[in-house]
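Structure record follows, encoded as structure tokens.
Missing here: one protein chain of the complex. Every other protein chain is in place.
Take a look at chain A:
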Amino acid sequence: MRGPKAFATAILLSLLAAVVPVKAQTPPVEGIQIGLSTDNVSITAGFSGADLTIFGSLENPDPLVARQGRYDVIVVLEGPPRPVVVRRKDRVLGVWVNLESETFENVPMSYSVATTRPLQDITEPNSYKQLSLGASNLYMQPADAGDSPATIEEFTAALRSRKTATGLYSENVGGVQFLSQNLFRATVRLAPNVPVGTHKARAFLFKSGVFIKESSAQLEIRKSGFEQSIFRVAHNYSFLYGVFAISLAMLTGWLGRVIFRKD
């Protein structure tokens, strides 16, 4: 069994920027940078979830603010967006049947958050809404905007709670740690069922509860080697794949009889 691999990543340190002298009159504007040492992560046969480490740095941090711990960083790893149908079961003659449904466009398949402190301590709920930041504030766009707001709200909540329950939407409070005044490390969780595709890593910088800046990087998550080949063949050469599956079954049946025959 291959255990969870920590995907070590390094930084694109833009520390130089911090050293560049700035004019004394204009207060330095803080910035944030994140970098990934690799732009793709492979899922192997034994993948059972992993932690992904992302390094980043602050540009022009105010030493006083930093010392008081008033800089907060939220790092998000957002999975590829896809349309999602949320269905609700209701009782029909005692049997639970999918009745109502609501389709949402561009729902991130996964959404892992790492923060320096609990979300409610960093900034106001309203600014999360504006930034569409955090699993519970993420804006879900209904395909049919004509549906009643109550219905949309109900299904949005259901969508979030299902995603959270399956580990695809997660929150790691304290997952972002400052290693020095400039340098921070964020640990986001990759669920065992993390979707493949292009993920987006985004870092948000807050200073005393005010949003300052955002930076992002891309990460490709894909199935490696054997599984990827099977998946590709199954989709691109589906007829041959079917023939192969049948032949494999017959061969196994025959071999099983030869090896284990009891009559």
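By our rule, contacts are C-beta pairs under 8 Å (C-beta built on N, C-alpha and C of every residue); 3 or more make two chains touch, one makes a residue touch a chain; residues count from 1.
Criterion: contacts and distances are computed from a predicted model.
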Choosing from "Alpha-E domain-containing protein", "Endonuclease", "tRNA 2-thiouridine synthesizing protein A" or "Probable membrane transporter protein", the absent chain's UniProt record names it "Probable membrane transporter protein"
Residues of chain A touching the missing chain are 1, 43-48, 82-90, 94-98, 101, 103, 107, 109, 155, 158-159, 161-163, 165, 192-193, 223, 226-228, 230-231, 234-235, 238-239, 241-246, 248-250, 252-257, 259-263
